[in-house]
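Shown here: the complex without one of its protein chains, the others still in place.
Think of it as A and B in the order they're written, each chain with its own count starting at 1.
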Amino acid sequence: MPRGESRLIDDARLASRGEPRTGLAVAVWATLKRDLTQLARRRGDVLNPLVFFALVITLFPIGISPDPELLATIAPGLLWVAALLSALLSLDSLFRSDFDDGSLEQLLLAPHPLPMLGLAKVAVHWLLTGLPLALMAPVLGIMLSLPAGSYLMLAVSLALGSASLSLIGAIGAALTVGLSRGGVLLSLLVLPLYIPVLIFGAGAVQASILGDGAAAHLAILGALLALALMLAPWAIAAALRISING
Amino acid sequence: MAFASFAEFIAMGGHATYVWAAWGVTSVLLAGCVLHARAERRQLMRSLARRERREQRLAARRGEATMESHQSGGES
């Protein structure tokens, strides 16, 4: 073997040893960590949906009536609709800043499957929007005199349902990220798709108030989440490719 | 025939407003679709033909220009 060639192979070996690991898990973890750090620095983006949630819930007693009995009957639906709208509000920024500074393009060029990387970004969105909303909902439930015994169900159904909302919403966010005024269009695209989640989410809380078991509702919410987990990442990846290349 | 007279047919057993409103809106929309499609096609053909004429005119003018230059420049 000529001397030069063996040295070349040696160099390649050296390089592969010195390079950082580049498995899929590493890439997903890096995306997760990066997005979490970024959002931790922009606290407004995380807090705004929560403040919006509280504000909307404040509007209803003022607009309808402070009567606790009336509020108690409509509280499950109100809380769910308000939480859904708050989650929607935060969707537009899901890919926006990454699109503006070009890091979304880097994500597309990465040698890892885009659906998985997109899933990591959606997971961050859920961790910092859906989960806080679910934790905050019981407090607002007290203000709407939500009947006792349904608080845990409210939080659980919101936590489970908002994961589906984040996944479905991310498809819309990915489709509209390249458009300069995508915000209103995003809600038009996404809200009709949210309806099944809303029906079963609010239904779960309602069922636990009535004393029926809400396990069936949670099971269906879980099934919706499983379906969304299976299909949405591919749609998100396809949509991101369209938005970047178009 | 479910009706005894034409007047009865128009009256639709007291439901005339609803039946004729639903059927009217449907037929207007269907007819509108057809008319729109026809107008769209006619307009398109007209603009295509206009463009073609313009390009032929331009080509003819260009052709004349090259002919003249050829004549003045002699045979080549």
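Some points to look at:
Following the convention adopted for this analysis, contacts are C-beta pairs under 8 Å (C-beta built on N, C-alpha and C of every residue); 3 or more make two chains touch, one makes a residue touch a chain.
Following the convention adopted for this analysis, contacts and distances are computed from a predicted model.
Set against the options "ATP-binding cassette domain-containing protein", "ABC transporter permease", "Heme exporter protein C" or "L-serine deaminase", the UniProt name belonging to the omitted chain is "Heme exporter protein C". Of the chains on view, those touched by the hidden chain across the whole complex are A, B. The hidden chain makes contact, of the residues A:135, A:195 or A:219, with A:195. Touch with the chain that is not drawn comes from one residue among A:74, A:139 or A:179, which is A:179.
Along chain B, the points of touch with the absent chain fall at residues 1-3, 9, 12-15, 18-19, 21-23, 25-26, 29-30, 33-34, 37, 40-41, 44-45, 48-49, 51-52. Although one chain is not drawn, its touching partners on chain A can still be listed: residues 171, 175-176, 178-179, 182, 185, 188-189, 191-193, 195-196, 199-200, 203, 224, 227, 231, 235, 238-239, 242-243, 245-246.
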